[in-house]
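Some chains omitted; the rest stay in position.
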């Protein structure tokens, strides 16, 4: 069983097809770097996987379940461009709220643990609005990882982060990988992505133009993928 | 189902908590309703008889203006930081999100209404406390209707430009039957006109039917508009 | 094929309309109480009835859109609502003129008139909101929602003069109570038919425009996304 199976996914915005039959399989425990030029459809695909958007045609199965079922939704963690926490709640209140939405048994304890993991226990009662950008991002990561999701969907997670914030996120991603979670993340920073990824997929105008394991040549030459599998200008 | 209600409760509590903590839209909406009460009394220079005759209309105009401000923020509150995405992608069903937000809006509205009621009485010299039970019932019914329809439209208009303008344009015409009932009963309660008091029953029925229709419609349909 | 149908309906509608106008102004006697102005009923009421028919069609199309996510239903729904809004306006204007003639004022705030005006404003709101939503799928979904919500006003308009304990200035029902004299019934039915045919033709035209606009939009999007 694959962790993610997307088959022939189409998504129209009006009559404009942002996804034109994208198909993707991701193995359990893999870490997939989703590459593609601006407007290729990365965000659109990830939002469909996270059930934030319905595909026009095609089918998506997550962890063997239909993607819109509550069970599937309960087992994924999503981190988009926005951090997805409330500015007027404290760090711990935010996480407790999301714990309740996820129907966890002990939201408070889970929240405190999650804050511990990202190094925010010291400021757990501070309002999110007062956090600096790095701390906010940590809180967002804690939110997305709250329920130890089996599938993590991350849209450009490293953008605009400094070295320390990147290190925290990478550590958490490695932990998740080592407990067997599957990761999908989109990015434009090919070099950084390649250091974590086990698999690579390239979206080109709404289709998957390349998908396969990461190789040495990609690591050494970031432009290789676009040159060999991307569309010409 | 159980999980849905738990989620709705969590969301309602969150909305109320943030609102009462920052007190922003609450104080703003409250002072707005006071400002229009004052503005009205400036604009309409009327005798006592005539004032009583329009008292119900005045009250519900103020309430529906204040209400539009509050429900406007209902889903808009989720926009910063893309919190709406997190709500929608969570296992909580659409109806639970909607229910939670409606309940929160209902209570916020109720606070604004109950606080501004005495001021209304004061400014316009109207004795509003004569049958508190019935008045409360009317306020409850109409407020629930405003909250349900308002929050539903707040979900519809959350992503559009000109939200502040579009929401009232859609909301007020939709509320007319409800306001009709509310205005009629409230005026009857203030003027204590025996004729009017008699026909109150059917007005209250109208409001109940309105609430039933729109509540069930919204709960059922909201799933389709939250995930496009 | 569609084009031919559109033309056929349009021409047929115009013919029926002309024929009917001829009867109305040529053959029919003046009404006893109101005189010549009574003839406005053959526009006023058919406009309202046809508006409700098209609004109902829009309601069905909206429900179908939410279920099937096919943009054709969205187009049907806008086209119907545009035509219906025009008919509602026609009803309001003719009613207003009639009222000016009969009551001496253009407008009275009774339940029938208010609810009909609200109905008009609601669907006007629908037409206003559409262009404000940039993303087409979202636009269609939200529009469908509004259309479903707004339709609740239609039964209210119909019931306004039929509820027992509501007093309206507007005349009571004449159709089902048989208060309409037999001479008037034929032209009345033809009036409904004529506006229906013309309205359907307009809907087809708008449907066609809507479809080609979506195609053009998508071509332009394609051009603008390199």
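Letters A, B and C name the chains as they come in the text, with residue numbers starting at 1 for each one.
FYI, a contact is a pair of C-beta atoms (placed from the backbone, for glycine too) under 8 Å apart; a residue touches a chain by one contact, two chains touch by 3 or more.
Values in this document were obtained by computation on a predicted structure and should not be read as measured data.
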Since just one copy per chain kind is on show, how would you write the full make-up of the complex?
A x2, B x2, C x1
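As a working rule, only the chains that are shown with their structure count from here on.
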Category of the chain touch graph - line, ring, star, complete, other
complete
If I average the C-alpha coordinates per chain and also across every protein chain shown, which chain's average lies closest to the global one?
B
Starting from the mean Cα coordinates of subunit A and subunit C, work out the distance between those two points in Å.
49
With chain centres defined as C-alpha means, what is the inter-centre distance between subunit A and subunit B in Å?
39
Where the centres are mean C-alpha positions, what is the separation of subunit B from subunit C, in Å?
31
Touching at least 2 other chains, the residues of subunit A are 54
Mark out which residues of subunit C touch at least two other chains, giving numbers and ranges.
135, 137
Residue ranges of subunit C touching subunit A (in the complex, touch as defined)
69, 71, 135-137, 214-215, 217-218, 221-222, 225
Contacts from subunit B onto subunit A in the complex sit at residues 3, 6-7, 10-11, 14, 17-18, 21-22, 80-83, 85-93, 227-228
Per the contact definition, I'd like the list of subunit B residues that touch subunit C in the complex.
149, 152-153, 156-157, 159-162, 166, 169-170, 173-174, 176-177, 180, 199, 202, 213-214, 217, 221, 224-225, 228
